[in-house]
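Let me give you the structure first, and then I'll get to my questions.
Missing here is one protein chain; the remaining ones are kept as they sit in the complex.
Labels run A and B following the written order; every chain starts at residue 1.
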Amino acid sequence: MGRYITRRAGYCLLSLFLLSLTIFFFVRVTGDPAALLVEPGASAEDIAAIHHQFGLDRPLWVQYGLFMWTLFHGDLGQSFYYQTPVFDLYMSRLPNSLMLAAVAMIFSLIVGIPSGILASVRVGRFWDSAGKMFALLGLSLPSFWVGLVLILVFSVYLKWLPSSGAGTPLHLLMPAFALGWYFAAAHMRLTRSSMLDVLGSEYIKLARLKGLPEALVIAKHAFKNALIPVITLAGINLVIMVNVAVVVETVFAWPGIGRLLYEGITFRDFPVVQGVVLLGGAMIVLVNLLVDILYATIDPRIRLER
Amino acid sequence: MAQMAGVRGPAAADRLHDAQLTRRELLGAAAIGLVAAVPAIASAAGPSGQLTWGIHVSMAPTWFDPAETQGIITPFMVLYALHDAVVKPMPGTSQAPCLAETWSKNEDDKSYEFVLRRNAKFHNGDQVTAEDVKFSFERYKGAAHELMKSKVALIETPDSQRVVFKLKEAWPDFLTFYSSASGAGWVVPKKYLDKVGDEGFKQAPIGAGPYKFVSFTPGVELVLEAFEDYWRKTPSVKRLVMKVLPDEATRLAALKRGEVDIAYSVRGELAEELVKTPGLALKPVVLQAPNWIYFPEQWEPKSPWHDIRVRQAANLAIDRDGMSKALFLGYCKITNNAVVPYTFDYFWQPPEAVYDPEKAQKLMAQAGFAGGFDAGPLYCDSSYSNMAEVVVDNFAQIGIRAKLQPIERAGFVAGYSNKKYTKGIIQGASGAFGNAATRMASFVVKDGAFAYGNYPDIDELFPAQADELDHDKRSAILAKMQQLVHEKAIYAPIWQLGFLNGIGPRVGESTFGTIPGFAYTAPFEDLTLNAA
Partner (left out) sequence: MSTPSDVVVLPSPSPTPRRAVRRLAIRFGDFPVIPTAILLAVALVAIFANQLAPHNPEIGSLTARFKPPFWQTGGSMKYILGTDQLGRDVLSRLIFGARVSMVVGIMAVLVAGVVGTVLGILSGYLGGWVDQVIMRVTDTWLALPALTFAIFLAAIVGPSMWNIVIILGVTYWTRYARVIRGEVLSLREREFVRLAVVAGCSKWSIMARHILPNVVNSAIVLGSLMLGVVIITEATLSFLGVGVPPPQPAWGLMLSDGKQGLMVGYWWLTVFPGLCIMLMVLSANLIGDWLRVKLDPQLRQL
C-alpha cells in the first residue's frame, strides 16, 4: 500500500510539472500582453518597456526557470494587469467559488439523487422519465442561456432576486442553480447505476426474502450503500465546479476563480493564468489521488494494476 | 501669446423623462436589503448620497497612477475622479486650465510657463506645487513619454507656483501632448510617492482630483469618496461605487432593478429596451474612436484593390446610416474621415458619405469586375464583429465576396500592427489620443505602425507640417493630406463609434458627453443626484 501511494503521488507531481510546462508555453503562444495595454499606434519603445517591466524580454527558458524558482519558494508571481500577487488574488476569490460550488452541489444532488433513485426502482414510468428528463435538460442547455433566462424571470420580471454580484445569500441562488443543474445528470446517472448494482446484490435479495416492505428495503438498505460512489463523485465534482464556472460567473458577475482565469486569458495576464491553472490542477490531481487511494484501500486488486 | 480663461460651468443638464422609481421596484429592492443608500437630498450641506456604476471592463490598479497611462481611453474613467492635470480636456474645450490657473508661451515658442492655482490640494491636504508638476512629468512612463522627453530640454520651478517647460526646439504639438495626447500632465504628490513608492501608491493612491480613494477589490469594485476641498467645487455626491459587470445584458438588468445607476456600454437591442423602460435614459456619446475599412492590397498591382474604382465602389457600398440605426440606434457620427476624429485639432471635413450600391456596381463593372471577386478574409476585432458582419453583407451586394475573420482583441491588434494581414480586408479602429498629425503618422504615412503601404505625395507633406509653427499653415497642409487620403480612397471610413450608456432615475446630471469625444462620466464633481 505504501508503495502504491508513493507511486501515485509521484505521478501526480509529474503531471503537475507537465501542466506547468504546458501552461507556461501555451499562454505565451496566445499573444502579447503589451498589445492590450497600449492603443494601436504606440511606439516600439513603449512596447519594449512593457516587455522589460514584465520580464518578457528574456529568453523563454530563463522565464520558465524563474517561474519555477519562485514557485518553489511559494510565490506564484505578480499579476500583470492587477499588479497584485497572484496568490492573494486567488485567495480573495476562492471563498466565493467554494460557496458557489457548495450550493450548486446541493442543487445538483437535490435533482440528481431522487431522479436517479426513481429511475432505478421504476416507481412508475411517468416519474421515472420526468426526473430523468429534468436532469438531462440541465445538460442540454448552455448555462449562459439558462443564466440569462433566470435573470430575466427572477430579477427583471418578478424582481425577487438580485441580478448579479455577490454579498447576500440571495445573490447565490441563481448562479448556483445554473451551475448545479448542469451537473445533475451526472449524479442522476451514477445514483441510478449504483442503485441497480446494490439492488441486484445478495443481501438486498435476502432483505426482500425476509419480507421487509420494498420501500424500507430501498430507503434503508439500498440507498445507504448506493450513496458511497455518489458522494465520491460529488467530492470530485465540487473541485471541478470551482474550476469550470467561467460562464456562470461571467453572466452573474460572480467574483470567483473562473472569471479570474477567463480575464487572465483575455488580458494575457500570464502569471494569473499560470497560477490559477496550476492551483486548480493541483486541486483536481489531489482529489483524484485521494479517490485512488480510497479505492485501493477498499479493493486491493487495484493496487496491482499497473 | 495664448491666454486662457477659467472653465465654464457644465453644459446644461439633460432633463430626465419620468425619473421615478416605481413603488414596486422600491419594495422589491428593500425586501432583499438592497436599498443601500438613501437617495440624496441635494443641498448645500456638502456631498451626500451614493452613485453606483456598472462597468464593462475590469479596472486595473495601473489606472490609479497617471504615470502608467498607455494612451488608451479606459483608465481615464478613473483618472478624472482621482486625479487632476495641469491642463486637461473639460466641458467645452480640449485644453482647459485645471491645476494651472493660466499659462503662456514665449515668443519663440520654445518655452511654456504654467502658473498653478493656490487653492489646489491633494487628498492628504498638501498643496499642489511646481515641484509636484515637475516630478510627475519626469516619472511619467506611459504613451509618448520618450517623444515628450526628447523635446523638453529642462523644467524650471522659479517658485512653488510656477513651472516653466523649456523645449529644445519649437514644437507646435507640445500642448496637445501635455494636455490630452498623453498622461504626462496629470499630477501626483511627490512627497507621498517618495514615502510609499510606486507599488504603495497603486495600493492607496492620493491625487488632486475630486474624489478620494477608499477601497479597491480587483475585478469586483472600486469605491471613492468626495474630496470636499477640491479646488473647482465641492462634489455633490458623497460616495461613488464602480462595480465590474462584464455581461452587457446583466448590466441592463442591474440598471433596471436599480442595483446600479449608471451602466456603461449597452448596445443594440438592449439600448432599445433601455429607451423603452420608464425611468431609464439612454446617454449616447460619440467617441474619438473612428472605425474604418482598410485595403492592405491596394499597393499590389495584381490585386483588384489596386484599382481605385474598386475602392471607391467599396466606399459606396457601405450603408453607414442603416448600420448605425440597426446597431447603435443611429448614434454613431458619420464624418467620412477615416482615421481622424472630428474633435481633433486639424480635422478636415470630407464631402458627405454616399450610399449608392448601383453606382458602386457600375464602378465595379468599369474596373472589370462585373461578376465580382473573392476578396479573401475580412479581419476584425471580435468585439466589433457585428459591424463587420454588415460590411461583409454590404460588400456581397456589389459582388465583393469576403469571409469574416473575427479575432480576439489581443491577437487582432498584434496581427494588424505586425502587418500580418497583407491579404484581404481589415476593419480597424483607434481611440488613441492626439491630433490629425499623430493619427496620420500611425495610419497613413510611410513606416506608420499600421500603414501597409504609402503614397509619396502624402509622405512628403508630412515633415513639412511637423515643423510648421503657424497654426493656419499647418492646418492647410494637414487638410491637404487628409483630402488625399479621401481622394485616393485609401480607406473606407465607417463612422465615429457611438458609445451607448444608460442611467437610472436617481441620476441628475450624468455629465455624459460634456467633454467632447470622452466616453465616460466626467468631470465627476459635476455629477448630481436627483432630489428624492
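Going forward, a residue touches a chain if its C-beta (ideal position, glycine included) is under 8 Å from a C-beta of that chain, and two chains touch if they have at least 3 such contacts.
Please read these numbers as outputs of a predicted model, since none were measured by experiment.
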| field | Which of A:56, A:71, A:152 or A:293 contacts the chain that the document leaves out | value | A:152
| message | Touching the hidden chain in the complete assembly: which of A:217, A:233, A:253 or A:272 does that? | response | A:233
| message | If I consider the whole complex, including the chain that's not displayed, which of B:90, B:375, B:392 or B:413 touches that chain? | response | B:392
| task | Determine which one of A:190, A:217 or A:272 touches the chain that has been left out. | result | A:190
| If the hidden chain were put back, which of B:253, B:332, B:360 or B:429 would touch it? | B:253
| query | For subunit B, which residues touch the unseen chain? | reply | 248-249, 252-253, 267-270, 272-273, 276, 319, 322-323, 325-327, 382-383, 385-386, 389-390, 392-393, 396-397, 404-408, 410-411
| What is the set of subunit A residues that contact the non-displayed chain in the whole complex? | 11-12, 14-16, 18-19, 22-23, 26-27, 29-31, 133, 136-137, 139-145, 148-149, 152, 156, 182-183, 185-186, 189-190, 193-194, 196-197, 229, 232-233, 236-237, 240, 243-244, 246-247, 250, 261-262, 265, 277, 280-282, 284-285, 288, 291, 295, 299, 301-302, 305-306
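Throughout what follows, only the chains that are shown with their structure count from here on.
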| Distance from the mean Cα position of subunit B to that of subunit A, given in whole angstrom | 39
| remark: Per the touch rule, the subunit A residues reaching subunit B in their complex are 30-33, 35-43, 45-46, 49-50, 79, 81-84, 89, 92-93, 148, 151-152, 155-156, 159-166, 168, 170, 250-253, 255, 259-260, 263, 266-268
| Partner subunit A, residues of subunit B touching it in the complex | 24-25, 28-29, 32-34, 58, 60-62, 70-73, 141-147, 199, 202, 217-220, 243-247, 249-250, 253-254, 256-257, 259, 408-411, 413-414, 416-417, 428-434, 438-439, 441-443, 449-450
